[in-house]
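Shown here: the complex without one of its protein chains, the others still in place.
Then we have chain A:
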Amino acid sequence: MMQIEVNHLVKEYKRKRDPGTLLKALGSMFRPDYEIFRAVDDINLGIEKGEAVGYVGPNGSGKSTTIKMLSGVLTPTAGTIKIDGLEPRKNRMKINKRTGVVFGNRSVLWWDVPVMESYRVLQKLYEIPEKTFRDNLEEFIDLLDMERIIQVPERQLSLGQKMKCNIAAAFLHNPEIVYLDEPTIGLDSESKLKIRRFIQKMNEDRHTTFIVTSHDFQDIESLCQRIILINHGKIVIDDKIGAVRKNFTKKKQITFDLADNPWSKGKEFAIPDVRVLDVGETNLVLEYDVEKTDSMEIMNYVSASSDIQDVSINGQDIESIIREIVKKDNQGEV
């Protein structure tokens, strides 16, 4: 059995339609004009214990909505969710004890009191044994470098410090599953790095299952083995990151270091579908379409007219791959 099983999940929001005129706005105070908006549209998922899944998609594609349904806060319009066989909506307290949730734009801590006081309350609410609590706290403080911030009220912390405290809070009770919705939004690269390392470590040491949504593809690449792409509420891709990269890389870059570069002296590059990105006295950067040509052909061609000193080939980064898939999906091609 999968740890998380989602079948034909749908969420529709009722949205008030913009009334247009003031008169109509007055009318709509009494009889609001609603339209149905389908934010999550027939999603199926299976996630094993210990998996780290990147849940990506453009703004408004339905990521947060999915997370809220998985964690039992929102009621699905249709479809089923099973977490270890339990329906989150109906077993909210049980599920809450076994999961941790981090929302990049919200805090689980109490705003006006020192962070440590909030942790104390969380310890009692989650019934965390004193020893577990102490050990976890010590480890987290060390990993996230929080020594000096836990005695400070949350309202006096910076965004990055707040996020660290919230991420630590989500792990205090040794959750089996953690949902992270944009955990690094708005943070500097130093904080991002610490948070990433922390999540990685939790995944490795404790086999905590993760679902991470993020705009930052470095987050996804460094944290996740698997990527799920959602667009307009529908899953477009669900695969290992490596496989996505392999299957969807359309263009590669090849960089030559040449002893003598005839193309810098006006020679035409004769293979079609190859774009010259940069050309200098001793270097040549090309981009080619993997479906039309391959590196061997280019290498043969280049070496026929020049002496290759060094060569390197780069695939597309995952961000631009995803961007292209989304673009195609929006045009109805995938």
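Of note:
The rule we apply is simple: a residue touches a chain if its C-beta (ideal position, glycine included) is under 8 Å from a C-beta of that chain, and two chains touch if they have at least 3 such contacts; residues count from 1.
Here, contacts and distances are computed from a predicted model.
Chain not shown in the complex: UniProt lists it as "ABC transporter permease", one of "ABC transporter permease", "Aspartyl/glutamyl-tRNA(Asn/Gln) amidotransferase subunit B", "NADH-quinone oxidoreductase" or "3-phenylpropionate/trans-cinnamate dioxygenase ferredoxin subunit". Considering A:Arg17, A:Arg120 or A:Arg134, the position touching the chain not shown turns out to be A:Arg120 (whole complex). Contact with the chain that does not appear here is found for just one residue of A:Leu74, A:Val236, A:Leu258 or A:Ile321, A:Leu74. For the chain left out of this panel, the touching residue among A:Trp110, A:Phe269 or A:Tyr301 is A:Trp110.
Within the entire complex, the positions of chain A that touch the omitted partner chain are 13-14, 64, 68, 71-75, 92-93, 96-97, 99, 101, 103, 105-108, 110-113, 117-118, 120-121, 124-127, 153, 173, 181-182.
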